[in-house]
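Below is a slice of the complex: some chains, not all, each in place.
Letters A and B mark the chains in the order given here, with residues in each chain numbered from 1 onward.
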């Protein structure tokens, strides 16, 4: 049976969250770095596709190749950890502490940052003959996007700050849905389909993702963007990260936990009785 | 065996309908809000794709990502409940009352409305720098559509009212087909394929869906549409909801129940004997 019911995948969510907290810092950082790098390279591909076709939606349709690949390889984005690591704490799993949860966030964030910046640097070499040539069209598009998504918000002051925070919420609502998508099936095909859909949505609507941005902004600076590191952090990375925490935890993982999780006894009964269970489908 | 036969999925339909009636109001509203929000965000993506390409059919091909995602997560649209909740009543399941059925419709409707309006508001912030900038092209297209799909009907008087009601029937005929599509398979891939097809049809032909419209019209107003809440309710939401009830219940769930359901004893025999059953396919 390939599809996991809500009851089942909610338990997987808690288990995976617990596994992240129990992971060694070395693995967390290493897997985070690999994940950040793969996500970053997919951004380069998506922007390339969008620039070639003049259609950002084409880039969005292709973009999930990165997310799906890193997930299948067992690697982690901090945005997923934002949503999942709190669940075992809420569920009262033994030995899980707030401190442990925060550490898992920190290590994953650090790993993602290392991988994203490293691959941005390598790609900048590839795109500019090691900084001896002008960037390609996709590079210029990234520089422009980096400016728009920092200085563009700054120009609107508090409203811009609210905007970037809300885009962070909307983004990780979808990204954690993608992370959970991979838990809905045990087949590669099922996982990829369920991941692809929400990741396509967030990229197609231009929401703000903390890890994508660890790549986009450093690369944007190398491609000639006018933003500074300060602009990136204050007008994007920090509010986006906060928005990602809210979106991933409250809108997605937490909400599913509340309605499908082990604490909702009525849902358990209902799940056993009626939702796509084997008895239901073979009853006379 | 992945595909469920008509006999099997008709039973799942009744079981799921019963589960909706037995669900707690809290879960119904929470799941409804999550469902409405995900459907709404998919509308934003579809309109974005249509505007970028100038081809509404491209938006329609992408749109089902929302419906499929919310269904896989075990969330509910009231339009599906319109079709399924009456079945256990018709089938005479113990403890199922008309009152309970109507409550399930009401709670799901309320949940969808909350989620749709909330995400419309968040998206409006994301699209307008928190209302300090002009809407993007997709926002203007939504405002225009909101006007056309209220004031446009009003201009035709009774004929317009009939039109919107018929579009509601045609819409939920397809949407409930999509809901049932998810019951045809136990694999993520099979579910998504069977959902995608009818949802693509309804969106590609511009039919009227009560929950999509809970998002489209409020967002349209925020994006500068000229319609009023009164226009929305009278010239769209109410007749569409009535049409959705007729389409989902009579054309889809009811019709399948009549021909494949447990009350049709001849269908039961036939199903056991010949339709894709294991014996048939391995007989000498």
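Simple rule for what comes next: a contact is a pair of C-beta atoms (placed from the backbone, for glycine too) under 8 Å apart; a residue touches a chain by one contact, two chains touch by 3 or more.
Note that the structure is predicted; figures quoted are calculated from it, not measured.
J.: Which total copy number does the whole complex reach if 2 copies are given here?
T.: 5
Keep in mind that, in the parts below, only the chains that are shown with their structure count from here on.
J.: Can you give the whole-Å distance between the Cα centres of chain A and chain B?
T.: Roughly 28 Å separates the two chain centres.
J.: Enumerate the contact residues on chain A facing chain B in the complex.
T.: Where chain A meets chain B, its residues are 1-3, 5-6, 55-57, 61, 153, 156, 158-160, 162-163, 166-167, 169-170, 174, 177, 180-181, 184-185, 187, 189-191, 193-194, 196-198, 200-201, 204-205, 207, 251, 255-256, 258-260, 264, 266-267, 270, 273-276, 280-284.
J.: Note which residues of chain B are touching chain A in the complex, please.
T.: Against chain A, the touching part of chain B is residues 2, 4, 8-9, 11-12, 15-16, 18-19, 22-24, 27, 30-31, 34, 37-38, 41-42, 44-45, 48-49, 52-53, 58, 62, 65-66, 68-69, 72-74, 119, 122-123, 125-126, 129-133, 183, 185-189, 191-192, 262.
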